[in-house]
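Removed from the display is one protein chain of the complex; every other protein chain stays in position.
Letters A, B and C name the chains as they come in the text, with residue numbers starting at 1 for each one.
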Amino acid sequence: MANDTAGLDRDQLIAGYRTMRTIREFEERVHEEFAGGGIPGAVHLYAGQEAVAAGVCAALADNDYIASTHRGHGHGIAKGCDLAGMMREIYGKAGGLCGGKGGSMHIADFDRGMLGANGVAAGGVPLACGAALSAKLRGTGQVAVAFVGDGGANQGAFAESLTLAAVWRLPVVFVVEDNGFAQSTGTRFHLGGRQVAPRAEAVGISSAVVDGYDFVAVHDATAEAVHRARTGGGPTLVECVAHRFFGHMEGWDRQGYRSPGEVDRLRAEHDCLVLLAKQLTADGSVSTSDLAEIDLAVRARVDEAVADARAAAEPDLDELLTDVYVSY
Amino acid sequence: MANDTAGLDRDQLIAGYRTMRTIREFEERVHEEFAGGGIPGAVHLYAGQEAVAAGVCAALADNDYIASTHRGHGHGIAKGCDLAGMMREIYGKAGGLCGGKGGSMHIADFDRGMLGANGVAAGGVPLACGAALSAKLRGTGQVAVAFVGDGGANQGAFAESLTLAAVWRLPVVFVVEDNGFAQSTGTRFHLGGRQVAPRAEAVGISSAVVDGYDFVAVHDATAEAVHRARTGGGPTLVECVAHRFFGHMEGWDRQGYRSPGEVDRLRAEHDCLVLLAKQLTADGSVSTSDLAEIDLAVRARVDEAVADARAAAEPDLDELLTDVYVSY
Amino acid sequence: MTRILSYLEAVGEALAQELRRDPSVVVFGEDNIGGTGCDGTLGHAWGPTKGLHEEFPDRIFDTPITEAAFVGAAVGAAATGLRPVADLLFVDFAGVCFDQILNQAAKLRYMVGGKARVPLVLRAMWGSGMRRGAQHSQALYPIFAHIPGLKVVVPSTPADAKGLMTTAIRDDDPVIFFEHKMLYFSRGDVPPEPYEIPFGQARIARAGDDCTIVAIGRMVHEALSAADQLAADGVRCEVIDPRTVSPLDTDTIYASVRRTGHLVVVDEANPRCGVAGDIASSVASEAFDALRGPVRMVTSPHAPAPFNPTLEDAYPPSAADIVAAVRATRRRSVHPTMPEQERVS
Partner (left out) sequence: MTRILSYLEAVGEALAQELRRDPSVVVFGEDNIGGTGCDGTLGHAWGPTKGLHEEFPDRIFDTPITEAAFVGAAVGAAATGLRPVADLLFVDFAGVCFDQILNQAAKLRYMVGGKARVPLVLRAMWGSGMRRGAQHSQALYPIFAHIPGLKVVVPSTPADAKGLMTTAIRDDDPVIFFEHKMLYFSRGDVPPEPYEIPFGQARIARAGDDCTIVAIGRMVHEALSAADQLAADGVRCEVIDPRTVSPLDTDTIYASVRRTGHLVVVDEANPRCGVAGDIASSVASEAFDALRGPVRMVTSPHAPAPFNPTLEDAYPPSAADIVAAVRATRRRSVHPTMPEQERVS
């Protein structure tokens, strides 16, 4: 890693921990709420992959852009979307980030540079290229990140976006999240067990493959990519490997496609929060009780968000026909 | 090259020369006829790239499949489509290979395994994967070839086809024809000056890059790929570099995007027919007069095809509404 | 002898029976067998293809998320001897492979002057109601019905779903098969043996002489409950389910309107350039003289589908909307019946 990009200080590491814990708490809680019947629709949980969203967004400025996927809660939280606004949206309530009209698969917050989750695999990747083009032409120095899954990386729109970004030398970072599966189809099948990174190299885009459980590794790789983008060096692909804790979609699969005990091992041996906590407390600069305090504070915020979302009103029926056009 | 695939004998080389000469004569003649106003529509000439179509198809069996592009005359001739039927189709006449309903951009002859030219860049590539799937499941040992241009190789459908062919281990050969341009946009821009082959390698497909002016080189690389496909080894990508002699499309461009004298140099220094003639006559086994005889015979056949096409009738007006469905 | 099956089971039974009957039938799509390539066992096949892998291990398989490639592969395979049944999952994903449907599958036969056949079936889940949001709730069949070369099938019952799927697989043209996600667990009598239901033959779901209601897919059930309510007021509606929107059985529709003098078309798709307007305009052109009131079209609004359940429930046509439309057109019965010779024959 280039020196000018590495070296997160203590506060940044703590902030990363807080972000990751917030995502974990949020997702574990959404899992329960969904099981309890409070949440409608299609919900794809990010738990297990927190270090990717947190590490990537820790390397971004507030006004940088991200285009997310159907599994977008972690991206939104890491980019600074309001927790209550997100939870309300997931519940489909008034005051949700999209007024309840988008739901989990379409959470967006343009004021935070979050261009939206997306219901179409790789559907948001070209949008990130467009945001990068906009930043480049407007000369703002902003960078755009396109998140895509291992399965979405097989979409033509992703391949075309790599080419377009290379040819136009766009300030964009492609973040591939290899979580082992596309729905219930494993990467061993749909990627032939391969990495996605060589597809970027093939069109002249430099790439890095990092441990997606390691916040620092993800941050450093992204920071280098962001530095390249900001300084006119064009696109980069960062591939992060981190498996999900839950099934593909809430209420949909019983994860029969996973080997027995796989998820337990995952939680026991590859918990990004445990890893970061170790790193933080190693030199004694942070105590476990400091982290416990953070955990409590985070839980309180998530409790609040859930209580708020449950209590929130339904959108007004007129909303059905608004926002189709600016004018028509 | 694997020995069991190389080593074309004298007759095969002569056959290759005849095929290439036929394509050249055909295209030079279509160029004149189009200028003369006899031919309607969009015509993309193959002259200059003959060694690719001829070399590839020389490595195929009669019942193998090819899916072609908008620049498909050479592919059709090399796969054995009837010359008169092709010329009639280009003129849009009754008795054309598609009854005059397809034209140059849709010439097809399913009896010869020619699945069709295609008006959409890379549009035919997935079709070739389907023919390969069909051959594999029917257990016929047939192989399918997908032709695609340097520009079409940037299409999502091409990238997805590479992935699908790799995952399904299909008996398909992707033949990329890098002729330097996509319309008037150069590969220096749209491929960043790179080759397409690494995109195949990135998904686990082995590849070869060959001199597209060299019939023998193209044949040998294709033969190895076909051998791999027939023996269950899955897909291969063969990239052939050979620039076109004419503009992108008849009557459309004045090739202002080419450097002065570029085409003259091309014809003078990179004529695949001159190269093959040299190879044939080198050891004296074939005389220049033998080749001159072939040239005369070929010219006669093309003259006939043109005369036949000019004289051919217009399709019956009822044809407008036939062939939309098998039954409706 | 018939059994009660779900719509989903009925589609699955048609797939299984045709796989048994014809070795050229193959089935593929994302997760169609569920998790190929994972360690250990297969994971999570679901929907109509569930269980097929066990009986046909070599003829049903998973795909990577490559719709353009595998739908195009279905076209190429169909043109070279197979009868593929490809699964789009949600019809909304037709967006990522639309060229292969619009420009390849639909046009290949015509472009080559009839020298090719493209016997493929593209399965697609459609419709609102599942709280999936705007990108997973569309109807879109009007877009496919617009395209010459395609056949478009929209079954409303388990029995129709099985018979129409059987016909679709045996048909020699490309068929887009629309499965309404909210009908998957609806149940009904389904004959156990294989049977075909011909394309282009509407089903009269309910007979009546006062108003013709043509309804598509899930809307057939809304129309039937509307007809029940109207019957209470002595208004006897005829409910027609076209079953296939391309080809479309206009004869049955015209004949009904000539008896009833009134037409209401109920279409869950968006209103502009939809099937509702398509049918209503055909009637206003070919059975105009029989109309004794304005045609009425009841559709979803010109808006994407919302996520919020309350909003989404207000999105598609309801029985109440249909009742109101029937009342409105009958209230405005202003034309004298035409003398016999004026009738369009």
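As a convention for this text, a contact is a pair of C-beta atoms (placed from the backbone, for glycine too) under 8 Å apart; a residue touches a chain by one contact, two chains touch by 3 or more.
Keep in mind that this is a model prediction, so the values were computed, not measured.
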Cross-chain touch to the chain not pictured, restricted to A:V43, A:C57, A:L83 or A:C98, is A:C98
In the whole complex, of B:Q155, B:T222 or B:T236, the residue touching the missing chain would be B:Q155
Cross-chain touch to the chain not pictured, restricted to A:R24, A:H44 or A:H106, is A:H106
Sole touch to the unshown chain from A:G55, A:G123 or A:G234: residue A:G123
For subunit C, residues touching the missing partner are 68, 92-96, 98-103, 106-107, 110-111, 133-135, 142-143, 145-149, 246, 248, 269-270, 272-278, 280-286, 288-289, 291, 293-297, 301-304, 306, 332, 334-336, 338, 342, 344
Logged for subunit A, residues touching the omitted partner chain are 65, 67, 96-102, 106, 108-111, 115-116, 118-120, 123-135, 137-138, 144, 156-157, 160-161, 163-164, 167-168, 319, 322-328
Logged for subunit B, residues touching the omitted partner chain are 40-42, 92-93, 98, 100-103, 105-106, 118-123, 151-152, 154-157, 181-191, 248, 252-260, 262, 314-315, 317, 319-321, 324
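Criterion: only the chains that are shown with their structure count from here on.
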In terms of CA centroids, furthest away from subunit B sits chain A
Chain centre (avg CA) closest to assembly CA average -> C
Separation of the C-alpha centres, subunit A versus subunit C, in whole Å, is 37
Here the gap between subunit A and subunit B, centre to centre from mean Cα coordinates and rounded to Å, is 45
Flagged in subunit B as touching 2+ other chains are 156-157, 160, 163, 167
For subunit C, residue numbers touching 2 or more other chains are 64, 66, 68-69
